[in-house]
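This report concerns only the one structure given below.
Removed: one protein chain of the complex. Kept in place: all other protein chains.
Entry: chain A
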């Protein structure tokens, strides 16, 4: 099983290296362990996360692509669908059987025809449009609904942080 997972991951790695969607980089942190990847995703334009490059860790199960990988942001994130510890709660990362939130329909779930690329694209679209019904981060969800300005400020702070730009820049 692990052999076919490896082959599949290798193929996806090649695909993502040669022909990645814009603003996305993903690959194994160390090829000694092909089941642990790093992914860099750029915050979508026109959103509060615009321009930020966020790093995340993808952990693949040995029976990938039958089972979905796990994704966890390694940088600081504040988003209704991301747990405070960075874990991403999105339907594409859930196998059809599990439904922790009880709101997903199985057609959006993980299946072997999905891929790392699809996951990352989904996460980007999730950054743009949070699903407030899924309360991975209840505070963030509440703030998104009730105090968007404050949310945007926090997001901007995170963008700067991800780019290694100090928060205390003075605007000209």
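Please note the rule applied: a contact is a pair of C-beta atoms (placed from the backbone, for glycine too) under 8 Å apart; a residue touches a chain by one contact, two chains touch by 3 or more; residues count from 1.
The rule is short, and it goes like this: contacts and distances are computed from a predicted model.
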{"item": "Chain not displayed: protein name in its UniProt record (\"Lipid droplet-regulating VLDL assembly factor AUP1\", \"2-oxoisovalerate dehydrogenase subunit beta, mitochondrial\", \"Large ribosomal subunit protein uL15m\" or \"Vacuolar fusion protein CCZ1 homolog\")", "value": "\"Lipid droplet-regulating VLDL assembly factor AUP1\""}
{"item": "Touch with the omitted chain, as defined above, among A:56, A:92, A:116 or A:154", "value": "A:92"}
{"item": "Per the touch definition above, residue among A:7, A:70 or A:148 touching the missing chain", "value": "A:7"}
{"item": "Sole residue of A:21, A:62 or A:84 that reaches the chain not shown, by the stated touch rule", "value": "A:21"}
{"item": "Chain A residues that touch the omitted chain in the full complex", "value": "4, 7-8, 10-11, 13-14, 17-25, 27, 30-31, 40, 42, 44-46, 51-53, 65-66, 91-92, 105, 107-108, 112-115, 118, 121-122, 124-126, 128-129, 131-134, 159-160, 163-165, 169, 171-172"}
